[in-house]
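Left out: one protein chain. Kept in place: all the others.
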Amino acid sequence: MKLFEFQAKRIFAQYGLPVPESDLLLSSQDLPELPFPLILKAQVLTGGRGKAGGIKICSDKKELGSLLTELFNMRIKGEPVRAVLAEEKAKINQEFYLSITLQGSKARPLIIASPAGGMDIEQVAAKTPEKIIKIPIDPLIGPQDYQIRYLAKRMGYQNKTELKNFVANLYQAFCELDATLLEINPLASTDKGLVALDGKVTLDDKANFRQEALFKELLAEQQDLPGADPASAHMSEDTITYVPLTGTVGLISDGAGTGMLTLDLIKDAGGEAANFCEMGGLTSPEIMYKAMETVLSDPNVKSLLVVLIGGFNRMDEMAEGIVKYKKVHGLNIPVIVRMCGTMEEEGKELMAQAGIPTYDDLLEAVGAAVKGAEGEADGNSN
Amino acid sequence: MKLFEFQAKRIFAQYGLPVPESDLLLSSQDLPELPFPLILKAQVLTGGRGKAGGIKICSDKKELGSLLTELFNMRIKGEPVRAVLAEEKAKINQEFYLSITLQGSKARPLIIASPAGGMDIEQVAAKTPEKIIKIPIDPLIGPQDYQIRYLAKRMGYQNKTELKNFVANLYQAFCELDATLLEINPLASTDKGLVALDGKVTLDDKANFRQEALFKELLAEQQDLPGADPASAHMSEDTITYVPLTGTVGLISDGAGTGMLTLDLIKDAGGEAANFCEMGGLTSPEIMYKAMETVLSDPNVKSLLVVLIGGFNRMDEMAEGIVKYKKVHGLNIPVIVRMCGTMEEEGKELMAQAGIPTYDDLLEAVGAAVKGAEGEADGNSN
Amino acid sequence: MAILIDKNTKVLVQGITGRSGALQTKVMKDYGTKIVAGVTPGKGGNTVEGISVYDFVTEAVAEHSIDAAISFVPPRFSKDACFEIIQAGIKFLVITAEGIPDHDVIHILAYAQANGCTVLGPGTAGVISPGKCKLGAHPPRMYTQGSVGLVSKSGALSYEIGKMLTEAGIGQSTVLAIGGGPIWGLTQKEVIELFEQDPETDIIVLVGEIGGTMEEEAAEFIAEHVTKPVVAMIVGRAAPKGKSLGHAGAIIQGNRGTAQAKIEALSQAGAHIARTPQEIVELIKHIRGDNK
Partner (left out) sequence: MAILIDKNTKVLVQGITGRSGALQTKVMKDYGTKIVAGVTPGKGGNTVEGISVYDFVTEAVAEHSIDAAISFVPPRFSKDACFEIIQAGIKFLVITAEGIPDHDVIHILAYAQANGCTVLGPGTAGVISPGKCKLGAHPPRMYTQGSVGLVSKSGALSYEIGKMLTEAGIGQSTVLAIGGGPIWGLTQKEVIELFEQDPETDIIVLVGEIGGTMEEEAAEFIAEHVTKPVVAMIVGRAAPKGKSLGHAGAIIQGNRGTAQAKIEALSQAGAHIARTPQEIVELIKHIRGDNK
């Protein structure tokens, strides 16, 4: 789950990380309580907001209405502006970059920092990589004092104790919130010390079982903003990944890799997938059923290809889900099921009893599905 | 630093570990606020209090005065009773033993537990070692859930969640307080859950630099009890170990091992040491000076043997301390200094300038000191 | 022996009484895997498929010599369960659970590394050395003994390619799925290193996916250290850019991470590039000179 800047900053403040005073404005008519001048910042979940014009300086009340209207009418990388954060203007001596993220292939938290923070951090990284400081953290012991002293030296920040406390608090938040990214860019050095002028936070959905109250509250808050997308209203409780695409072949797989391979093979066969729907490697009849409901609710789907190859996943259970769907909803388009692996015989027998043919060869199944979508069904369409 | 039971229990309570209600009585005239019956427990730092009769059951106010008088007049292993803890009587279903300590040779915290707690725990350990459960903890990750479940199984305690929280809190206290021992014996299972009926806590003096406020407060509290020993009024700020003994040869060494070797050699030579004074391996002129002050203030000391063998310790600095002592106080008894190792020439020259002879051979020096104590001085006694 | 496991590997199954654990235990045992003990808290004293079940790993370790463990414990209990395995001194651990919180995974992996325990997973389908041993979900009939070493992220994809190889008469030394990520114990690079050193492997097949930079890292290693022929396929050529297709590892990141970038890196590293599973089969035959 990604958080809005205003949510991120509230969390920062809770962890003792200084942020500017701010008011959250929910419409172009809202008035901030803070005195002018103010920075008006579009609240979106995507990056690149500054370059897209999503940050305005408002020097007095006269310009407020028009600036807010402009911001609220803006789309940033396709995303509508859901709120505007009106923030006191900080007097900045230097802009740093600071983040903590997880480094997948090294399996370590990584602190990334730079003395050259701000909107151009990606260019800094590309052109002057020596200005990017990367400090891998051993999760067993957390950041050590010497690492922060090294950070301070490389960043050129004098107040080591302040930086040490700042990083310690940020790391504590990172761990306690099950965050996968905490980013502050810019982290401003001001006369009053370090201030987080922006905040990006990504939390790990997989930790929902132990972060339930917090995640629920943050999500509800996002939903309460104007222009909410109801589809994102709740944490997904199953392992289904569903991505709508633009073609006509509905696709369900029990693994992301096989799903992507099948996408490639559909394209090679001259077809185009209507979606990508992946159930995960250890699924259930209910998830199979739900995946079919999800994919077949799309009117663009002209044939359905179900690619199953069971390891942990049991073919008898997959068949159960498919058969149940057929019983409840019927099947109005060609449904091509490739089924093999764990409990394959049992699964195929259930399918045969329900009158749904199964395939063993993936290429054959792909061919049938592409033809089926073109109307030359050789799957069943009862 | 060892804590009294009442201090230990207050700390337990602060960490969410249930303890009985209690009143601390500072004299035999003090009256508890709690209703009778009460358990009256002599507050001493030594162990074996129960077997020594230091715990009394007081069923009503009538017996209180005589029981308190008896307790306050008691000495337990030579230690006077400094206070009495009057405690509500718990209804005990079972007595467990639970402690966390540091295991030196394995360098691990060790949880020790037993379903057979109480006064006879040492006999349990000796006779039925299978009833003693030892769980080494990796300090990098702390106690794990499975370890507590295992503890619960072996202890035969049903409420795993309660035990888990109890152990987690105890371990947190262990770490946060820089404890080297937290012991609860007995840990009672009551109808209301686990209750710590006794508490032994030892804190690590070496952590004083980061526990200063806490240690100071606990020590002051101990000093405020009747019968305080003023010598223990402050945390030692140097590395000197001083143990008074019964002989006549004063002994100062710059290492515990050499000191003990010298004790052995003094005995072999027919002498007896008046004390054991060890300065540690990295010392200073000031510590040398102070060690001499300490040892020579004992009127039983008839000769002083200073055994120095410098590694980190510098002989020039040791000489400086000795010479300074001579200048300030003079030397009225034979002082035999064995000096070799780091900066030996410089040290010996300073000693020669001050007219204090030095030895190189340890046995010779021991012989001279033993003779010196017998009045056959061949050291200087000016 | 094959890499990581062999005929004599003595295995503990953690979570042996669960639905998936029990079924897979039966399949593994039938395949010949030497499962010597199982663990499920509270189920000590029972048996599953004739295998003794213990409450704790330490209890199992006290009774049996154990070389490897496979864990079927649900994600929310994985960290504690894996720490139990590692602290019991077991040196190879297969973690099947998907959906373990990332912070738990990094702790598990850091602690495993600190204790010399090799971890496959999490979210892995496991490893099979056909004809010898299997630790995980690889369906036995899709594999046959031979000398091709196969590594993929995705479990299903490793079955898929294994099946095609087997149907084409090409046997495998060992087949591994390292798991869907975003964080891994054994990486593709490390598995390729094992294959390079493995006398029973003569050709290495790498099946990669779009997203992440693991294939690029493998390519660097191949260029510098691998002498055996490598056949590589990247799936996700047809995937739309910027969409997350399944596991978080499969998010297209900048230039690296695209199918094109990975294919180029691997090609430059000297790998033979296949576009489809059929091409993997053809390339292997070509390398072996079967088609000459």
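Assorted remarks:
We call the chains A, B and C, going by the order they appear; numbering starts again at 1 in every chain.
Keep in mind that, in the parts below, a residue touches a chain if its C-beta (ideal position, glycine included) is under 8 Å from a C-beta of that chain, and two chains touch if they have at least 3 such contacts.
Every value quoted in this text rests on a predicted model; they were computed, and no experiment measured them.
Only one residue in the set B:Gly47, B:Gly341 or B:Pro357 touches the chain that does not appear here, and it is B:Gly341.
When the full complex is taken into account, the listed residue touching the unshown chain is A:Arg149, out of A:Lys134, A:Arg149, A:Lys192 or A:His329. Set against the missing chain, the residues B:Gly311, B:Gly355 or B:Gly375 yield one that touches it, B:Gly311. Within the full complex, the residue among B:Val81, B:Leu170, B:Leu187 or B:Ile266 touching the omitted chain is B:Ile266. Although one chain is not displayed, chain C still touches it through residues 113-115. Interface residues of chain B with the unshown chain, by the touch rule above, are 102, 104-105, 107-109, 138-140, 175, 178, 180, 204, 206-207, 209-210, 239, 241, 243, 245, 253-261, 263-268, 273, 276, 278, 280-282, 309-314, 340-342, 344, 362-363. Residues 138, 140-141, 144-146, 149-150, 153 are the ones on chain A that touch the missing chain.
The rule we apply is simple: only the chains that are shown with their structure count from here on.
By number of C-beta pairs in contact, chains A-C lead all other pairings.
For this pair, chain A with chain C, the centres built from the Cα atoms lie 26 Å apart. Put simply, the C-alpha centre of chain B and that of chain C have 54 angstrom between them.
Of all residues in chain C, those that touch two or more other chains are 107, 111, 114. Multi-chain contact residues of chain A (touching two or more other chains): 140.
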